[in-house]
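The complex is shown incomplete by one protein chain, all other protein chains being positioned as in the whole.
When the chains are written out, they are named A and B in that same order, and each has its own residue count from 1.
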Amino acid sequence: MSIELTDITKTFGSFVALRNVSLTVPDGELVALLGPSGSGKTTLLRIIAGLEQPDPGSGSIRFHDEDVAGHRVGHRRVGFVFQHYALFRHMSVFENVAFGLRVRPRAARPSEHEIRTKVGSLLRLVQLDGLSDRQPHHLSGGQRQRVALARALAIEPRVLLLDEPFGALDAKVRQELRRWLRRLHDELNVSSVFVTHDQDEALEVADRVVVMNQGGVEQVGCPDEVFHRPRTEFVMSFLGNVNRFRGRAEVGRVSFANVAVEHDSALAGDASVFVRPQDVEIETTPNGAPGFKATVLRVHSAGPSVQVELLAESGETLLAELSHERCGALDLRRGGSVVVVPRRVKVFVDRREA
Amino acid sequence: MAAPTGPTPAATRSAVTEPAWIKWLLIAVSIGFLGAFLFVPLVSVFTEALRKGFGAYLDGVRDPSALAAITLTLVTAAIAVPLNLVFGVAAAWAIAKFRFPGRSVLVSLIDLPFAVSPVISGLVFVLLFGLQGWLGPWLSRHDISVVFAVPGIVLATLFVTFPFVARELIPLMQEQGTEEEQAALVLGAGGWQTFWRVTLPNVKWALLYGVILCNARAMGEFGAVSVVSGHIRGQTNTMPLHVEILYNEYNFVAAFAVASLLTLLALVTLGLKSLIEARSL
Partner (left out) sequence: MRMTGKQYSVLPGFGLTLGCALLYLSLIVLVPLSALFFKTATLTWTQFWSTVSSERVLASYQLTFGASLAAAAVNVVFGFVVAWTLVRYDFPGKRLIDALVDLPFALPTAVSGIALTAIYSANGWIGQYLEPLGIKTAFSPLGVAIALTFIGLPFVVRTVQPALADLELEAEEAAASLGATRGQTFRRVIVPSILPALVTGGSLAFARALGEYGSVVFISGNMPMKTEITSLLIMTKLEQYDYAGATAIAIVMLLASFVLLLLINGLQWWSGQRAREVV
């Protein structure tokens, strides 16, 4: 079931949460809404679910050509997984999952036997069979999340919506559940949208990432695209670590931090220059490639790679990331002088006021 | 923390407790105070009631006007408690799950009977329904008695007891938020289904608590009911009023006998209260 949102605006009092947002989620895809707090991503999710209404007269919501804006929240057949699970605290796991089936109008309600079968298969799917009699407060966070998911899936939703599903969990549990969710999605193939502020999560799990900021969409694309080919400064700096410099762009080159590198910039003018820590090389002696001098401030080698803090000759501090072998070969010390060679830069020329 | 040079008696004691003698003194003072003010009055009700033996006690309780008073008390509670229950639930739903202008005024209004003397609570009904009151002439033309009759007693009781259920439910329902209800709605439940299956079970202990307090007050209210009652023996006397009549006639044993029934009710109320508190934790 594809989702098509056109021109959605939502204000709360004087605060504009969403500003003319349009979005298409193709059938069967797992889409991440990624952004900082206040970007509007949760509001957008809740509007799809029907838990919020867009401002009157603004925009439309369609599930595969069917206009659902007029449909009440219970009639849209969406599954919603809340950030804090919202399990029914006084019901067992079984009753929680069965809830959506039990409240159907008499005519559409499955028999007790059918409910039992369905709930059983769902609990097996989320690997919680054997816990059907437990109460929510006797479950771990990860288990509760899976119950919430099973509950949402019980009504056979056309669309699955998840609001920061792993936000309240420990880092390790989060990682496991992330991968598990991806595998589940591949098996079920329900169109899914999840909200997160964790970019690792979005990039690892989603088919498509929607980067949002301050009520608008900055970029939509597959993870590779938004990470390596960011279209705005915000996307660049939000995803991954990045060093930011101020410089000047001319045709064919850009200068910053006492270095000028080749760059196919079509525009000229003052610009922000972004360099990722992994795209920076460190040499102890100049070797001809364009670079600038810097002093080593700190070497942090605990972890999968080495993080080196540097103070550029021109006064900016920056972060470089090296492999342990490379760092060992260079024998970097605090206070040492090195040459920094930027390998890949991304330039955003300041937009001139029209 | 720097370690002392050697264990001293003070250092072996925990840093945040008082010397033992202070502790036991405070406990003694507490028990003494509570004993004098709570325990002694409580026990005296029963000793006075049984002063002339169990037979006199039973006579006091089985007297026809006493039985009429008991009946009236039970009837009043049977009307007041369910009505206040419905009100309390409705008010709590509106206040706890929604935001709207005037919400805090509504909450303050619900606390009103606690701020008003019981005599004034009765007075307002006399001013409304009494012979010289607003509706007095209309009522007497149609031969309806409100004041100095059972309806007045019920109304005064309603006034005094309506906050109890609402006050228990509102903070709890507010704290519980609306996420579970939202989840139920997304899963396809209707409004009533959501309320019965999700909201109500989550507040059942607070609801019970409120009902018990409401009932205790409904049965025990004295001041407000005294004003509207007319004190007509056998007809418009509730148990507390009957106690007053007997006492003023110096019929102490009978007065304390009826009072003992009310005291037993109070003790049962306290017992249920503790049980509920233990269960809801």
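Following the convention adopted for this analysis, a contact is a pair of C-beta atoms (placed from the backbone, for glycine too) under 8 Å apart; a residue touches a chain by one contact, two chains touch by 3 or more.
No experiment lies behind these values; they were computed from the predicted model shown.
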{"item": "Chains in view that touch the one left out, judged over the entire complex", "value": "A, B"}
{"item": "Residue among B:W21, B:F54 or B:F98 touching the omitted chain", "value": "B:F98"}
{"item": "Per the touch definition above, residue among B:G53, B:P82 or B:G271 touching the missing chain", "value": "B:G271"}
{"item": "Hidden partner chain, residues of subunit A it touches", "value": "12-15, 17, 38, 50-53, 73"}
{"item": "Subunit B residues that touch the omitted chain in the full complex", "value": "1, 15-19, 23, 26-27, 29-31, 33-34, 36-42, 44-45, 48, 83, 86-87, 90-91, 93-94, 97-100, 106, 109-110, 112-120, 123-128, 130, 132-134, 155, 158-159, 162, 178, 181-182, 185, 190-191, 194-195, 213, 216, 219-223, 226-227, 239-241, 243-244, 247, 252, 255-256, 259, 262-263, 266-267, 269-271, 273-274"}
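Keep this in mind: only the chains that are shown with their structure count from here on.
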{"item": "Subunit B partner contacts - residues on subunit A that touch it in the complex", "value": "49-51, 73-75, 77-80, 82, 84, 86-91, 99-100, 103-104, 151-152, 154-155"}
{"item": "Touching residues on subunit B, where the partner in the complex is subunit A", "value": "179-180, 182-190, 193, 197-198, 201-202"}
